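Take a look at the structure set out below.
Apart from one protein chain that is not included, each protein chain of the complex appears where it belongs.
Per-chain residue numbering starts at 1, and chain names A and B are given in the order in which the chains are listed.
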Amino acid sequence: MEFILPLLLILPFVGAIITLFMGGERAKYAKFTALVFSVATLALAIVLMTMDYVTMGMSEVWIQTDFFVMNFALAVDGLSILMVFLTALLVTVVVIFSFEEGDRPNYYHTLLLLMELGLMGVYLSADYFLFYIMWEITLIPMYFMISWYGGPRRHYSAIKFFIYTHIASLVMLIGIFAMVFQAGIINGGIADFSFAAVAAASPMFAETFQVLVFGLLFFGFIVKMPVVPFHTWLPDAHVEAPTGGSVLLAGVMLKMGSYGILRVCIENFGYGAIQWQWVMIILGIVSMIYGAYACIAQKDLKKMVAYSSISHMGMVLIGIGVLSQTGVEFAIFQMFAHGLITAVLFMVCGLAGHNIGTREIPLLGGMAKMMPKWAFFMMFGFMASLGLPGLVGFVAEFGILYALWEFIANTEYMWMIVFGMISMMLTAGYYLWSMQRTLFGDLTDKIDFETGVHGGPVHDISKYEFLAMTIMILLIALFGIMPSLATDFIMPYAVGLI
Amino acid sequence: MFMEYAWLIPILPIACFVIVGLFGKKLHEGGGFVAIAGAAIACIFSVLVAYDFITNGVDGIFGAPFVTEMKWLVFPGSDFVINFGVYIDGLTCIMLIFSSFISTMIFVYSIGYMGDQGEKKPRYYGEVSLFLTGMLGLIVSSNFLQMFIFWEIMGLCSYLLIGFWSFDHPEAKQKSSAAKKAFLVTRAGDVCLMAGLFIVLYLFGSLDYANIFNAVAIEAIAATNPELLTVAGLLIFGGVIGKSAQFPLHDWLPDAMAGPTTVSALIHAATMVKAGVYLTARAMPLYVFNSVNGEAVLLFIGIIGGFTAIYAASMALNNFNIKKVLAYSTLSQLGYMILALGAGGFLMAHGYNTGEEHLVALGVLGYMAGIFHMLNHAFFKGLLFLCSGAVIHATGTEDMKQMGGLFSKLKVTAVTMLLGSLSIAGFPLFSGFWSKDLVLEAALHAGTHGMTGFTVLFVMGMITAFMTAFYMFRMWFMTFVGDYRGTEHVHHESKIMSAPLVVLSIFAVISGFVIFIGFGNLIADMLQESMGFFWIEIESGMDIAISIFTNIWTYVSIVLALSGIGIAYLMYMKKSVDPAKFNKNGESAYYKLLTKRYYFPELYDQISWKLGYGIARIVDAFDRNVIDGTVNGLSGAVIGGGDVVSQMETGHVRDYATFVIAGVVVLILVFAFIFIGGI
Partner (left out) sequence: MIPIELVLGFAALLFCTGLYGMMTTNKALVALMCVELMLNSANINFIAFAAYNVFADATIGNIFVLMSIAIAAAEVAVGLALILNVYKIKGTSSTDDLTTMRW
């Protein structure tokens, strides 16, 4: 069954090529093609989850010179399997959600599937060169997604997004080269880019080297996550991106950063990780609190959700930073949980812009009467995101904060757990306050409900959107009630890592 | 044989929630009868489970908890296992029965009370079913995390139900703000509780009650790590302060009156606020066996309870909103319960530390008084709220100034409410009388046998008893006697609303007598098994009654209650004493302080506004100007630098030639320097 891993890359790629040429009259069929290919990928991913995926790695020499070897190597383990599933799931859900997209639908779906290719590649690759290529491939469709389908300031945002993350990945590339060639020297000559070769040499890395290269790679990854103070590309990109783009951006692209920290930094630099530990924890805490505070001040629903992503990804960094099995397990769980929840949040916010015509909180009010279904999904999403027990976010939050507590309980910094509590309060605060102002209270008189916005009067969500969000909230509840469904995948990895 | 299936109890209402949520619009009365059926079956099942527990014991041991668990989540690093399971002991049985029973009554009443809500009915019945799930799940939980999950589900439901009219309603804005306040203020307690759970998990390596409530384990930890154990106890009590609305997180409860009256009844009598008392009772071993600081923590608990009791009662004295008077009385009565648990726990801890067994027995009596008062309060407060709901339903207003003279029109309501008021005021032989006197007795014992602080609390409790009698009868007289002051036409009472009132009023009168049928032994057996180290000699019900009636303070409190009723009678029925004389026509400073609720709403507003929005604005400005400014500045610098450098490209061939030559000359010089210098 070795063909499954490459097939996970090939299927979206083929789908992207087909939809690319479905221009003109045929554009309206592109969504069916995209649906077929994304569902097929999702099915494959689920099949993969039921199998003994750890043993299914493959590796072919791709480019070879006297000095280095680059491989086309793919592998899955406990860290990536959930991300692969999440990627396939979110692309499928986005295709369903955007079933009524009318603006150049074929290119839209091409970009979606290309993004799926890049994301799958990042999570599946077992070779640093392939990893880097795939990392960069994800940028391009996202750039076009924002600059073609985005809002009024889309060009600024798209360029900012591209340059920001590209600079970060160049720094990361330097780190990768340093690491791979150093490993090559240790391994005796040829620098092999595969994960396995570097991992074999990594215990021999000198201490200074570890600290330096950890820093380079870490910088590359935290910009992607993003972590305060390298986060400002995210709110801009989200505000301008189309809904589907936002869902993928927040749902799986941000996780590339934390995935990279675990996969590259923590796995290879044991000593470096310990040296950088407090930096990780403090940056995580700063992001968590700062993001939450920034949320309170936002007037744009989508921007608020974007900042909440920063806050939640800060939690992931804390979980990684404590360098314990519990921390890593729940950091990965939080990546997964946040992917599920944030998809709903961005769909809801996108619908506000699309169906009501504005996402500005001060203009809204009492919308629960006009759009009960939308209000339900919004409440569900917000409650899940603020960590309501019984839903998936709570388990992750509890686990990460406990891991933080376990780490600091033996130090004189015990009081730092207070930050976790403050962030929980703030999260509840901004979500409830924004709900109060958008859904409840008196029906707003600042919007004309009859003449409305693009596409006629203000209306509740359509059946495709309903379906997409229903799938997501069912999964949020399922993994919240039975978190071991997900942690069973993560646990072997977390136990093996630390 | 029923206990094995106790996990079905919370499943029943959640099944109703799902059914009502999905098909509510097509069901009769918006699914109301489904919700009633769910609650009623849960109630019957609870009784069966309790019967099974009480008559059979567990493995032949009476009082020992029945525990079944399954693995839910594993913390890999430390091999902690979080379970999901069922934990049944005496406390669980009591809580299960009264929660589900009162909820059933409230749901029945809702058919009448919410009958005119049309499309909103499915939402109402779905949410109340989920609410009941939260409470029942919390009660049967076998560990702290599971309890916390249901605890928060209740928080969510209270948010949804308090905000039931938060849109599509004339006062939507104020209602939604009350709901938000309720959620956020209780959330402040919840995060404390969560932090407390972290510490407990860290110290004990488990969150299961069965593992934690073990005297040996707690004492070992108290010996090595007393500070953390104390902090954990305080943080857990922080959760209680939020949920049971104790000072200083009490202010959400009066605002929570924004919801339908049935919801208030549910929150005050059957669920939500009782969860906090339940948690204090449940976590008692953590305090009692903390030999280092346990007594101080329990004194703190007692102080919070005693202070809340008198503090909240004072605000009920001059309020004109019928529901708010009841809300303050709930706060006050919750304070009694917490006081009793604090005093009882203190006596147990003190007795245990000094080895005086009779103090332990007195402590158990106090602990029992807290739970006993919770049970009685559930009946009479549920009754009082439903009565007030009937009054509001009939008159269309909550303002007592618009009522009066309703006795002739609302006979059933008036009589049942009178019974409830007598009960809460502590009129002899009514249910409130028994438990309130036991509560005060516990405080008195704690005062005489150890900590004089409790004596002060006892005096405060006495004053509260007087105030309670006064404001309850002020409310009753203002509502039912005199002339009708409102303008709206008064509707007649409906049977479906009156029936639950009658049922509840019977319980409100007689529930105090459970003390004669082994209530005390149930609690004592439970404590003995879960604390597991001493044989507790509890007095029989008759002995307790005798001790009550031979105690001089009992008569003092009866006199105080009667005088409270009497003053209310003089002021509001005979009108021979003018209340305006005391409050200078509402101008006195204290009167104003009371109507402003001691400025607590402002305090909350200021805190959330300054610490929340204020800092948020600063962060936002920082984000826009400094961080994003730096980023944009950097990109500007790159563009500007490019502009400057491009100025060197003059376009003149001769300048380029000059640059080339200059470059060659520099290179030659450099190479010359290197080679000559190198050699």
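We take it that a contact is a pair of C-beta atoms (placed from the backbone, for glycine too) under 8 Å apart; a residue touches a chain by one contact, two chains touch by 3 or more.
Keep in mind that this is a model prediction, so the values were computed, not measured.
Although it is left out of the displayed model, the omitted chain contacts the following shown chains in the full complex: B.
Of B:55, B:487 or B:646, it is B:646 that touches the chain left out of the display. The chain not shown here is touched by just one of B:502, B:657 or B:670, and that residue is B:657. Those residues of chain B that touch the chain absent from the view are 646, 649-654, 657-658, 661.
One rule holds for everything that comes next: only the chains that are shown with their structure count from here on.
One finds 37 Å separating the Cα centroids of chain A and chain B. In the complex of the two chains, the chain B residues touching chain A come out as 71-78, 145, 148-153, 156, 159, 163, 166-168, 172-173, 175-177, 179-180, 183-184, 187-188, 191-192, 194-195, 198-199, 201-202, 228, 608, 612-613, 615-617, 619-620, 623, 627-628, 631, 635.
Residues 160, 163-164, 228-229, 231-233, 290, 293-298, 324-327, 329, 366-369, 383, 388-390, 394-395, 398-399, 401-403, 405-406, 409, 417, 420-421, 424-426, 428-429, 432-433, 435-436, 439-443, 482-484, 487, 491, 494-495, 498 of chain A are the ones touching chain B in the complex.
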